[in-house]
Structures are given as structure tokens and as C-alpha cells.
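Every protein chain of the complex appears in place save one, which is left out.
Coming up: subunit A.
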Amino acid sequence: MTPDYTIVALADQGVLIECGERIDLEINRWIDCAANAVREAGIDGVTGIVPTYRSLAIEYDSVSITQATLIDRLEALLSTLTATRRRARRWRVPVAYGGEFGLDFDDFRQRHGLSREELIALHSAPDYRVYMIGFMPGFAYLGGLDTSLHTPRRDSPRTRTPAGSISVGGQQTAVTSVEAPSGWHLLGQTPLATFDARRDPPMLIEAGDSVRFVPIDEAEFARLASDCAWRPDWEWCE
């Protein structure tokens, strides 16, 4: 499926292949596919490729290629795009829900009239799709949140939320990777270091992968937290 797209200038820094204004699985898959095709084409002068939910930014250096030439190359590439997708990985992400691990957990479940068990079951049931890595190093935006859990962001963002927070904002849920300000609701925390600058590779989860949450208790969190340090955590990849 080729969605309708337009290519617009990001000044002389990049071009944006834009596919409309919505979160859509088919569009996101096409973006993933297009990103891989551009990467594999190895166009001289392209310096970065940033896929998002519904757009793909291509950064370039005009000393090596003009924008007009780049757009011609991209249009040719996109017109012959075939569905050759990178093999997506499936991650199991252990999560301790509530208490000190998820400061908003109780407010959140009361707001939706759910018991602790019901909220955990609803949040950990889906196979989430990683629509995008963005905002912060390794921050994974997940699509597929149960519609009954869609919740507007907090009125007042927190200035600091811990690394590994599992949170809900609007119709999305996320695995956060580094300590950051956030207006999302904190439901839990994973001991899995999805980002570690000292490790190779530093990031575990990529756009197009899938994530399933595995509820764990406090003791398991403590054990995994000391265990996971420094390891690539491949065992959490199915």
C-alpha cells in the first residue's frame, strides 16, 4: 500500500515525506519500509533518517547533494518501494506496577473505576507496536493501548520522571529510557535498561518492533535491576 504523501522542505537541512495527520498502522508500516529503503540506497549526502508515526525526515548536506536532486532520488525510490521489512523483534518488558514504581497508578485506576488487577491485566494484555523512537534517547512510543485506558495528559507535567517509567499519555503508552520531564501518567517501571550508553548496542527497542509487558513484583524488580545492569538483556527478546 502506498499512502498519499507529499515532500516538503525542512529549510536546507532536510526534507519531510509526510503522510497525513493520523496514527495508522498501514501508514506506519510504509514509513518503516521507506526508511529502510532510503537507508539501503545509501544516497551520498544523506546524513540522517528519522521515521515517525506518519512522516519520514531525511537530513542532508547541500555541499554533497541539492534538495532538488535528493527529492528526485526519493521519488524514484518511493515509486518502486516493495514491502521488504526489517525482521521486527518481539520484546517482553518486565514491569512493576503501582506504588513507588508508578506514582499515578492508583489515581489512574480510580479514574477508570478499575481494580489493581484489572488495570494490570488491561495494560499488559496487548502486543504493542513500536510506532516510533523519539523525543529522548531510546524513548519508545507504543500503539495499541486499550481504548478504555486512553487518558489525557496530566495538566501539570512532572519535571523529573525516572528512567524505565511505563506511562500513558492520550492514546499511547511508552517505555521511557532516561530520566526526563513528562506529562504522562506513570503506571509502573521496568528494571530493563532499554538504553545504556556504556553498552553495545546502547538501545534495545527499535521502531517496528513489538512489546508485551510482563507484570512482576517488587522482589523480582530488585533482582532484575541488579541482574540486568551491563547486560544486553537479549533474553527479553523472543
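Throughout what follows, contacts are C-beta pairs under 8 Å (C-beta built on N, C-alpha and C of every residue); 3 or more make two chains touch, one makes a residue touch a chain; residues count from 1.
Basically, contacts and distances are computed from a predicted model.
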**Protein that the absent chain corresponds to, by UniProt name, given "Carboxylase", "Electron transfer flavoprotein subunit beta", "aminomethyltransferase" or "Glutamyl-tRNA(Gln) amidotransferase subunit A"** = "Carboxylase"
**Fill in**
Considering the complete complex, of A:Pro51, A:Pro126 or A:Gly164, the missing chain is touched by A:Pro51
**Request:** List the residues of subunit A that touch the chain left out of this view.
**Result:** 8-14, 16, 18, 21-23, 35, 47-57, 59, 62-63, 66-68, 132-139, 141, 177-178, 180, 195, 197, 202-203, 206-207
